[in-house]
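Every protein chain except one is present and positioned as in the full complex.
A and B are the chain letters, set down in written order, and residue numbers restart from 1 in every chain.
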Amino acid sequence: MKDSPAASRLIQLGFLTAALTAWYVAGRFSAIPPLFLPPIDAVWSSLNGLIRTEEFWSAIGVTLSTIAKAYGIAVVLGVLAGYLVTRSRFLTAVLEPVISALFSIPITLFLPLFILVFGIGTASKVAYGAAYGFFPIALNTIAGLSRVDRRYLAAARALGISAFGTVRHVMWPAAFPVILTGLRIGFFIAFASVLGGETISSVEGVGRNIALSAELLEPARMYAWIVVVVAAALVLNGAVSAIENRMRGE
Amino acid sequence: MLAARAAILAVTLVAWEVAARPTGGADLIAPPSAIAQALFATVLRDGAIRSAILFTLFEVLCAYALAVAGGLVLGLAIGSTEMARRSFYPVVLLLYAIPQVVMLPLVTLVFGIGPAAKIAFGFSHGVFPVLVNVIAGMRNVNPLYVRAATAMGAQRADIIRHVMFPHMATSFFTGLRLAMTTTLLGVILAELYVSTAGVGYFTKLFAENFDPAPLFALIGILAVMAIALNELARSVERRFTHWRTASTS
Partner (left out) sequence: MSAEVTAARPAAISVRHLTHRFGAEGAASSVLAIDNLSLDVVQGEFLCLLGPSGCGKSTLLNIIGGLVIPTEGEVLVHGRPMNRPMPDRLAFVFQESTLFPWYTVSENFTIAFKYRGVARSEWRDRTTEALASVGMAEFARHYPNQLSVGMRQRVNLARGIAAGTDILLMDEPFAALDEQSRMVLGEDLSVLLARTGKTIVFVTHSLAEAVFLSDRIVLMSARPAHIKQIITVDQPHPRLPEFMLEPRFSELRNRCYAALRDEIRAAMTMQASPLGTSEGA
């Protein structure tokens, strides 16, 4: 059962090559209606053209800044809320299940409400993304801070460390890995929800462009945008994994 | 504990009611009383809205069934051999990392604006947790059990059935619960995007007419539906995995 990692890499590569080849072939022989899957070269040239336009970069700028704002708010509020809740055992026991239960409802349901209150511009996406990303961050902060190994807390008391010192030297460092996971999940949720909000109802941004391309029946352009988003997602995912692995290796 | 939660709920509702009473401009967030009224007078009364909600439920259940079946079969296939897992699991995880919502316009192009698109989108969201959990669940099987079974003369299919399947059952049921949430998410996203009929039409209608009370009411019903489905999935998970926690305590 000792297959080399090279063998599985080969299969993955083969898979990718096969998929791309199939795409190319399908385009050549018009096997699939070009509305659903335009030929690969059409998408490629559309992408090339797109990158040169100013509106491409401004759309990306809008989306990125929306994500940054949404995530920033989610992090600050989430960590703060998580910290405050864990100050009291009673509060933790009462509020944690409430927050957890709220999270089990798809926050997407509330998107229309955000649009109603904040309008159709980026503000509603910031609010929506922040609201969605808040939950995993808050929940993980609560989990991390409330489940610090009792032995370390006992050791801190035995060493005479003050209450503040315990928070600083024991609780935060112990909770950090869990909180970091929450921050990671929160990021990808903010990322996806901003894009979702833009796709469903917006006037600008990447998501809006994808929806618009579909409305205008310009599949090549839509696919070009999709390729951009997929590439960005994969790069981000890879970067985050690499950073996490590096931190864990310490 | 229950009293504390009920108290929080009550306080929240009261504060909300007080704060949202029209103060000339703060009309966009309806007070609970107006919402309750809209719920019974408008939303539930209207046959079109009722059937839109029920239809959404129908779409969710279809998508869910497909996602579970698909995820299970595919997961068993990928997870059954080391080679398959090492090759395809990273692909699955990579796909999982892509925000699917950007495919939504494409899905509507391909499937049209009817229920097919919503079921398809719900399926593509729901299949991943099942898939990932089945594969992961098959992973940590104690090789000792496999060896013992082989020594007793079991074939590959037998091993999958008697050793790996029960082992991954726990993960599978967890996946079932998660899949319910994500399927819901997918269907809702699709419904909101396609605003020419169904639930999405009504949310758009109420939003554009700046009519908050029925909007809140409609979303409230959907939220209740979401919670109910979640609880159902959670209790199924608990029922089938309680032996696990009992034996490890």
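The working rule: a contact is a pair of C-beta atoms (placed from the backbone, for glycine too) under 8 Å apart; a residue touches a chain by one contact, two chains touch by 3 or more.
Everything numeric in this text was worked out from a predicted model, so none of it was measured.
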{"item": "Which displayed chains the hidden chain touches across the whole complex", "value": "A"}
{"item": "Candidates A:L80, A:A154, A:V203 or A:L216 - the one touching the absent chain", "value": "A:A154"}
{"item": "Residue, one of A:L37, A:L50, A:L145 or A:V170, that touches the chain absent here", "value": "A:V170"}
{"item": "Selected from A:S88, A:S162 or A:S241 as touching the chain missing from the view", "value": "A:S162"}
{"item": "Footprint left on chain A by the chain that the document does not show", "value": "151-152, 154-155, 157-162, 165, 169-170, 173-174, 176, 250"}
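Definition applied: only the chains that are shown with their structure count from here on.
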{"item": "CA centroid of chain A to CA centroid of chain B, Å", "value": "18"}
{"item": "Contact set on chain B toward chain A in their complex", "value": "1, 4-5, 8, 28-29, 82-83, 86-88, 90-91, 94, 97-106, 108-110, 181, 184-185, 188-189, 192-193, 203-204, 206-207, 210, 212, 215-216, 219, 222-223, 226-227, 230"}
{"item": "Chain B-touching residues of chain A, taken from the complex the two chains share", "value": "1, 3, 5, 7-8, 11-12, 15, 35-36, 90, 93-95, 97-98, 101, 104-106, 108-113, 115-117, 188, 191-192, 195-196, 199-201, 206-207, 210-211, 213-215, 219, 222-223, 225-226, 229-230, 233-234, 237"}
